[in-house]
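Up next, chain A:
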Amino acid sequence: MIDTVELLFFLEVLIGGLLAGVMYSLVALGFVLIYKASRVFNFAQGAMVFFAVLSFVGFMELGLPFWAAFLVTVALMILVGMTTERLVLRQLVNQSDQTLLMATIGLAFVFEGMGQLIWGVEVRRLDLGIPDVPLEWVLDSTGMFISALDISAGVVAAVMVTVLAILFSKTKIGLGLRAVADGHAAAMSIGIPLKSIWMIVWATAGVVALVAGMMWGARNGVQFALVWLALKAWPVLIIGGFTSVPGVIVAGLMVGAIEKVAEVYIGPAFGGGIEGWAPYMMAVVFLMFRPEGLFGERMIRRV
Partner candidate 1 sequence: MNVTTAIQAATRAFAIGGPILELDSISLRFGGVKALTNISFNICEHEIRAIIGPNGAGKSSMINVINGIYTPQEGEVRFRGERLGAMTPQRAARMGISRTFQNIALFKRMSVLDNIMAGRTLQTRATFLDVAFRTPRSRREELESREKAEEIIEFLEIEDVRKTQVAKLPYGLQKRVELGRALAAEPKLLLLDEPMAGMNVEEKQDMCRFILDVNENYGTTIVLIEHDMGVVMDISDRVVVLDYGKKIGDGPPEEVKRNQEVIDAYLGVAH
Partner candidate 2 sequence: MQSVGTGATTGARRSAPRGEALPQHAAGSGETFARLLRSNASRLADRPAYREKHRGIWRTTTWRALARDVDILAAALAGRGLKRGDHVAFLGENRPRLYAGVAAAHALGAVAMPLFPDATGPEIAPMLRLAGVTHAFVEDQEQVDKLLAILPECPALRCIVYDRERSMRPYRNPELVSYAALVEEGRAAAERSGDLVSRAIEAGDGGDAAFVFLNSGASGASHAAVLSHGGLIARARAAAAAERLSPADSTIAYLPPGWMGQAIFAYAQPMAVGYCVCCPESSETLLSDMREIAPTCFLTTPRMLDTIFSQVALRMEAAGGVNLALFNRAVALARRLGRRRLAGEPVGAAERMSAALYDAVVYGPLRDALGMSRVKVAYTSGDAVDPSILAFFRALGVNLKQLYGTTESGFLVAIQRDGAVRPDTVGAPLDGVETRISPDGEILVRAEGLFLGYLGDGDGRSVDAEGWLRTGDLGSLGADGQLRVADRAGDIGVLACGAAFAPRPIENRIKASPYVREAVVVGDGRDGVIALIDVNTTSVGRWADTHEIAFSGHRDLAGQDRVYDLVAGVLADINAELARDPATAPCVVRRFALLPEELSADDGVLTRTGKIRRTVFAQRFAPLIEAAYAGRSSASLAAREAEGSMAAGVDEVKIRDAALAPADRRAA
């Protein structure tokens, strides 16, 4: 009997972790898209998440209904993504990686500043109409606390990931993206519009940022701390591999599950707070033994 209870508790922790993990994946996915297409490590992804959800809440406060606010924000993020590509990244084609990274760090400050300038700095609540309470039927039948919000977030993230997976593996855009990731000259020679691909990628990254922001915002409130989400996405990226969509999905789930399980089961031994640094420890282990990540490509340099 005790065993069953313990098992259910473990499951509860695990499911909670996996659901959080899906959301990590979602943030990391934004990174991967841009990295794959242009080899730019987009430091501003976290800021984009913050900016997106802040705008969304802002539009709601202006009196727009939920769906209208959502659509307007989607449009805004597409615009922001495309503008960023056009005004910043395209000007820096063929610059060194460091230059590009610095540019995105700059971008991060622009997004953070602009967001707060336009919409103010106070913490806001985001109500998606889904209560952050345990699902009753699950509670009744098994005694596990599983939040309806978490489940919804997980489902939305899963749908998003699926759509992106189809988009980038099966369609012409996806083929274009993979081609661009492999070589610009070759991609252009077969008629792949390099610039359009980059724009699409940045626009998509903007939309992904909005969805991720809404999920996290509904949970933790819309606040500046969302920027630090990007930091959680890093171990996911390192573990999953910078160029692998399935990699970051699996890695996100792993990170989410392990940090929660570790927190509950071995956290007390360290006085708690293990959740904060366990993912980074995992990332360090990966960097030592499998630097290319789970499914990432091994960097082979031939002379």
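As a selection rule, all candidates are chains of the complex that A comes from, given by their letters.
Operating definition for what follows: a residue touches a chain if its C-beta (ideal position, glycine included) is under 8 Å from a C-beta of that chain, and two chains touch if they have at least 3 such contacts; residues count from 1.
Here the structure is a predicted model, which means the values were calculated and not measured.
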Among 1 or 2, touch partner of chain A in the complex: 1
Touching residues (chain side chain A, partner candidate 1) in the complex: 163, 166-167, 170-173, 175-176, 178-179, 182-183, 185-194, 297
